[in-house]
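Only a single protein chain was left out; the remaining protein chains are all shown in position.
Naming follows writing order (A and B), and every chain is counted from residue 1.
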Amino acid sequence: MGAPMRDDLVVARGIAVAYGGKRRLGGERVGAVTVLHDVDIRVGRGETVGIVGESGSGKTTLGRALLRLIDIDAGAIVFDGRDITGLPESQMRPLRRRMQMIFQDPMTSLNPRRTVRRILVEPLLFHRVARDGADAERRVRQFFDRVAMPAACLDRTPHELSGGQRQRVGIARAALLEPDFVLADEIVSGLDVSTQAQALSLLKTLTHDLGLAMAFISHDLSVIRAICDRVYVMQGGRVVEEGRCEDVFAAPRSRYTQLLIDAIPLPEIDPGWLDRDVAPEIE
Amino acid sequence: MNDPILSVRNLSIASGLEDRAPILRRVSLDLAPGEALGLVGESGAGKSTLAKALLGVLPRTVHITEGEILFDGHDLGRLARREARAIFGDAIALIPQDPTTALNPGRRIEAQLTDGLRLRRGIGSSEARARALSLLGEVRISDPERALRAYPHQLSGGMRQRILIAAAFALEPKIIVADEPTTALDATVQKQILRLIRRMREAHRTAIIFVTHDFGVVAQICDRIALLFAGAVIECGPTAEVLAAPKHPYTRALIAAAPRYDRPNAGLAPVPESVVAQLRIEVAADHGRPDAG
Partner (left out) sequence: MTEASASVPIASARSGVAARRLRALLAEPKVTIGGGFVLFLITVALLAPWVAPKSPLDQDLMLASLPPRGLAGAESGYYLGTDDLGRDVLSRLIYGSRIALIVAFIAASLAAVAGTALGLLAGWYRGWVDAAISRLVEVWMAFPPVLLSILLVAVLGAGVGSVIAAIAIIDWTRFCRVVRAETMGQAQADYVTAARAIGFPPFRILTREILPNVAPALAALVSLEMGIAVIVEAILSFVGLSVSSDTPTWGGMIAEGRQFIHQSWWVFAAPLAALFATVLALNQLGDGLRRALDPVLRR
């Protein structure tokens, strides 16, 4: 991976995460399932990095590990030059403003009993990003204008909004805190193509305008291509390939990456596609 | 088209609730024997409703207000119960979207796979079992005996989808309706399943209606495409033509809105509001619909 560069915001080395198993008296763990093996990943300031893999690849776990939302069993995470690997939660909390997350399903990630206004304003007041309620309201409305959301949505609860609007609220919640780093976990999966395009375009503009670094998790290589600068390809809890998007997609070095690329049907007639390089069918 | 196997003529379906909202507007489509027709559209376009009408599982809250669905001399919208039971699930079968929920978690695979054979063809259980084993072989499941004994949760998503495909083809239907059968699967698994569907289709000479939102999938599997919006058919024609030279601006915009791994700037342009607005006006006025078939 090379020495960390000065403009790296997030640097993680040797990340290992395991679930389950029992702890023996000696402190060792037995029977645990390892979800991440020795993963190295870095995200530069202002850079959008894709993390792609199929189900079970460990990409979601990696994302949450980077944000220290789950415990890691080995490795180190450095955020803006500071080692946050073993940081107690009380010291992590003030730091969290700078590392935010956007979730896949806004229905479950927005508190159903809250109005949109409260969902967006409270974090701003909590972290003192806004001076007071009026300032917070102003910021929220400004953001809504920017993403073409009607201000009337502020008084609604999440299930009273459309899918695309809910997704924009999720993005707003993260962006309004003016973080340095955002983790986007499968945020456009399940959206209509047109709504997805809107969300991706918004994300691209936003990360550019705010200078955000982003880790974008997806199972969809095409989506990754649309907005990411670099990509990490994961399989079975390991990184099997990493590099700039144009390089990886044009000339993948890993056979697995090639397999993933080949699995995507393009909207063009390609008679040989179905027979090309398919994984062994027998299950 | 000579003698389509299925002919939808001016089918209109509306909600039975107070608003009488139209769900399908004068949809006309023809399906040739052995042909693969892709039903494409965004969510809410009406593709599921059309699929359900073909399978006889329209919810009670909606009604057919106009038109007919002609199959084998019957109008599928107005069938008597006995005829309905003979056709739906038999001559017309379903490959469902979600392999997790489509199988009964409390019954072994053998039971679920042989149900149709035993109940509808009156085949005895040992012969049904033999047929089931052969079907599992066709869908390339490596240990069919083990699969038959298993419960759904013991199998992977891809395996379950293969079993559902086997079940769909079990009664040698004339038409299969595949309702987004690969949406819930990983891309690599999707490719295998698509390949399997193509092979089964060719072997059994079954026509297939493939519901999907993915133009890429349609391009690889379907002979013709019908694009729906707000319950109306916007464009319909051979796949190669529609993809290479779409006639309607909505079709063009929708194809362009999808991201592509070979183009760094694709997938960032939603369908323009103006195109959608224009389309809504067209649909409401019910003109400008190209002929299907």
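Assume a residue touches a chain if its C-beta (ideal position, glycine included) is under 8 Å from a C-beta of that chain, and two chains touch if they have at least 3 such contacts.
These numbers come from a predicted model, not from an experiment.
Engineer: For the unseen chain, which displayed partners does it touch in the full complex?
Structural biologist: The omitted chain makes contact with A across the full complex.
Engineer: Which of A:Ile51, A:Ile77, A:Leu177 or A:Met214 touches the chain that is not shown?
Structural biologist: Touches the omitted chain: A:Leu177.
Engineer: Can you tell me which of A:Ile15, A:Leu36, A:Ile77 or A:Leu154 touches the chain that was removed from the display?
Structural biologist: A:Leu154
Engineer: For the chain not shown, which residue from A:Arg13, A:His37 or A:Arg97 touches it across the whole complex?
Structural biologist: Spelled out, the listed residue whose C-beta touches the missing chain is A:Arg97.
Engineer: With the missing chain put back, one of A:Ser55, A:Thr108, A:Gln142 or A:Thr205 would touch it. Which one?
Structural biologist: Result: among the candidates, A:Thr108 touches the missing chain.
Engineer: Kindly note down the residues of subunit A that lie in touch with the hidden chain.
Structural biologist: Counting only subunit A, the missing chain is touched by 64, 67, 69, 92-97, 99-101, 103-105, 108-115, 117-118, 121-123, 125-128, 130-134, 137, 154-155, 157, 159, 173, 177.
Criterion: only the chains that are shown with their structure count from here on.
Engineer: If we count contacts the way the header does, which residues on subunit B are in touch with subunit A in the complex?
Structural biologist: So the residues of subunit B in touch with subunit A come to 42-43, 140-142, 156, 158-159, 162, 186-188, 190-192, 194-196, 198, 213-221, 239-240, 243-244, 253-255, 257-271.
Engineer: Where on subunit A does subunit B make contact in their complex?
Structural biologist: 54-55, 192-198, 200-201, 204, 219-227, 245-246, 249, 259-270, 273-275, 278-279, 281-283
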